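Of the protein chains in this complex, all but one are displayed in their positions.
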Amino acid sequence: MSWADFGSGALRAALPVAIWGCGAAIYAASKRDGRALASARWSALLALVLVVLAVLAMEGALVSHDFTIQYVAENNARATPLFFTVISLWAALAGSILLWTLVLAGATAYVAWRGTRELPRLGTTALAVLLGMVSFFLLLVTTPAADPFVRIDPPLDGNGPNPLLQNHPLMALHPPLLYLGYVLFSVPFAYAIASLVLGEGGDRWLVATRRFALVSWGLLGVGIVAGSWWSYAVLGWGGYWAWDPVENAAIMPWLVATAYLHSVMVEEKRRLLRSWNLSLVIATFALTILGTFLTRSGVVNSVHSFTQSAIGPLLLGYLVVILVLSVGLLLWRLPMLSDRGGVGAPLSREAIFLFQNVVFVAATLTVLLGTLYPIIAEAISGQQLSIGRPYFDRVEVPLALALLFLMGIGPQLPWHGAPRATLERQFTVPIVAAAGGALVAVLAGINGAFAVLTYALAAFVAATVVQEFARGMRARQVLHGEGRATALANLLRRSGRRYGGYIVHLGIVVIAVAVATSQAGTVQLEKTISTGQSAQVGPYTVTLTALRDATEPQRDLLVADLSVTGNGANEQLHPALVFYPNSTQAVGSPGIAAGARDDIYTILAAYDSRAHAWATIRVLVIPLVSWLWLGGLVVGIGAVIAALPQPKRRTVAERVAPLAVGTSAK
Amino acid sequence: MPRWLRLTIVVAIAALVMVLVLAFRRAPTDIRTGTVGKPSVAMNVTRLEGGDLTFGGRTDKVVVVNFFASWCVPCKEENPALVRVYERYRASDVVFVGVLYQDSPENGLKYIHDNGVTWPTGIDTDGRIAFSYGVFGIPETYFIGADGVIAGRHIGPIDETTLVNGIESLRAKAQK
Partner (left out) sequence: MTRSRLLIVVALLAVLAAVSWSARPRAETPAERVDRITSELRCVVCQGLSVKDSPSESARQMRDIVAQRVAEGRTDDQIRDEFRASYGDWVVLSPPLASWTGLVWLVPIVALLAGLAVAWRRLRAPPSTLPEPAPAEVAALRERVAREEALDVVADTP
């Protein structure tokens, strides 16, 4: 049996299993039938097993270079290294959809086994929704639109993956992280729908899926940063974010999910904003589907430039069904979800969260409008226009600064508000820190009002976070007699949600500073120099030592050897133009020296093809850009801390005992 | 929630869906240039084989301008069609001009010798000619009427039929 038979057979078997499971779950939930539930559970598990088999079949086909499968012939070649062969599972459309199906089937199986036991009726209804989604995606991968196992007359050798996709090991991380983030959000969505269908006015759906939402948000966020890093390291233009439609497609659900994570706290604490939270979950999920649609349908031209395929209409249909059903359900149940009472005083945590939500939603709507506007304009007037960085930067930067500000004051304000005197006490140090931050920016020569304001707000937020940690640690030291390190560790363990969240805020602050500095302070030079000559870029001297040909197993290169000195640097960089056998155009490969202060980014733009006597190089000195990746890591760490299950509370007796013995408070 | 707000949400979602459906109608690679329908400007270029060449502007002759380069594979593919059509109109007053785009003169010279390009070809050294015509990439072919107006352009490799149709329609217009 060939890989194609095995894989496509597994997928085609999984489809009826998923459909059966969906029906069984619906029956189980409505009739409270235990046997139907068991049937649904086993269907979910079986569907997962079959999808795993299909994925293994595809990997087997890739690794064994089985070119009878079209996907393998298009995305793999005999000379492709093993690492890139394995990760080319998600190199193109059909494989990506297969990966999506795998993650979705995994999440569904988890809900089938844990969720239906924790909250039987809600969980079973949610399972029905999830199995419905799994059925749709299985339908996609068994139709010609996205079937990964389509067979062809085997060519002698495959095309190999897109040159851009075999340049960097980050390709192993970015798509899976992004997909995990996207797909795991299906679970809160499914529970939200279940809650609406069952007419539960309460918050159980929200509490049950809190951790899923947080994990999904964290993975999506880190996935976006990984994509940014890949773009920076591979695409060779020196930037990390271009407001490309596909980048926008990923950040929109993340923005709304961030709003959701915060307003969830308002619902938990005050039982308010229930219909708003449901709307946010629906919007986040719809945006993940919209994002996939924009990326895959070929409707917008972008860096990812997938070819147009028949999957577009199918995804659009799916999106429409989802929107109609979920919005319809929400509007139907709206009367039972209305809030009792107002949110509260303007200077209270819940009010700040509300304002923050408004800003996030406005930011998302802007990105959506900017991405879709060219399509709208062309459909209406036939006129072709572009909306790019100038628009997005100008609108989003002020919104981001507003968010930074709210991030500083929100955690400091108590629920239900606080009197003026308390606020003064709490905010004195952070505001002074803000002044310090602004001063640092000016002294460091950072240009531009927005950048200086970013530094001020960053210092503000950082100070509030440090203040919170200090207060928490002091409280533990006094109450439990813990040493400083133990107090910190316990804060993170026992109040992980809160202090992990603060660490996430710190990560965002680092990213904000990195973005502001790199945007405001980049020094750029483009010059044609001969071999042996130097050019001066900022404090660095770049010398072209040689221009040479190089050959690697599956590609030819034209490399410029550059020596960079000055300002304490001593680097050898090798920007190159890479020629792949099946591609007419060369792909630029940048030479980057990453540093704690500056990144030195070099690009080989043009060269003397005759005598290798001169080259046109582009050098960018980008300050603090490495802090971006560091900030992403901090956000990830914070999310992990926040998501970890809390240790069980000790009983009152256990907690009181050490105090009774009379430890000295430190 | 007030009725008007509910209605607004429903309408907004419907509009979004309609926009996305409409998006399928356009091909993202179809980008129209701004120069079609505008008068061309007389430009002077250095010929690949030495000397000068002027083309564009009002010349009372139909002109076909083809942008190419030695590193461009589709250019090689469209070349036989260009050669055939050139032979066909050689005796007439239809003018063929080739413009070398982002390439070195040596490579260009080798290309025209290897591929039997016998019509006049010039070098666009600094990209000014490509810019004034609104070239996105190569191969691109422009049709200029006898009145000097850029009547049409073709992105991508061109075939014999399109070439002949373009030339004939401009010649017919010039007769009138």
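Labels A and B are assigned to the chains in the order they are written; within every chain, residues are numbered from 1.
The working rule: contacts are C-beta pairs under 8 Å (C-beta built on N, C-alpha and C of every residue); 3 or more make two chains touch, one makes a residue touch a chain.
Just so it is clear, the structure is predicted and the values come from calculations on it, not from any experiment.
A.B. asks: Could you tell me which shown chains are touched by the chain that is not displayed?
C.D. replies: A, B
A.B. asks: For the chain that's not shown, point to the residue among A:62, A:264, A:294 or A:359 touching it.
C.D. replies: For the chain that is not drawn, the touching residue is A:359.
A.B. asks: Sort through A:90, A:149, A:182 or A:243 and give me the one touching the missing partner chain.
C.D. replies: Candidates A:90, A:149, A:182 or A:243; residue touching the omitted chain: A:243.
A.B. asks: Looking at A:169, A:328 or A:390, which residue reaches the missing chain?
C.D. replies: Going through A:169, A:328 or A:390 one by one, A:390 is the residue touching the chain not shown.
A.B. asks: Among the options A:280, A:456, A:542 or A:576, which residue touches the chain absent from this view?
C.D. replies: Only one of A:280, A:456, A:542 or A:576 touches the chain omitted from view, namely A:456.
A.B. asks: Go through chain B and note every residue touching the omitted chain.
C.D. replies: 31-35, 38, 102, 126-128, 130-134, 136-137
A.B. asks: Since one chain isn't shown, list which residues of chain A touch it in the complete complex.
C.D. replies: 28-29, 32-35, 37-38, 116-117, 120-121, 124, 236-239, 242-245, 301-303, 305, 338-346, 351, 354-355, 357-359, 361-362, 365-366, 369-370, 373, 377, 381, 383-391, 394-395, 399, 424-425, 427-428, 431-432, 434-435, 438-439, 441-442, 446-449, 451-453, 456, 526, 588, 603, 605-606, 616, 618
Criterion: only the chains that are shown with their structure count from here on.
A.B. asks: Can you tell me which positions in chain A touch chain B when the two form their complex?
C.D. replies: Interface residues on chain A, with respect to chain B: 275, 293, 297-301, 308, 312-313, 316, 319-320, 323-324, 327, 331, 334, 372, 375-376, 378-379, 384, 584, 609-610.
A.B. asks: Quick one: in the complex, what on chain B touches chain A?
C.D. replies: 1, 6, 9-10, 13, 16-17, 19-29, 31-32, 71-73, 104, 106-107
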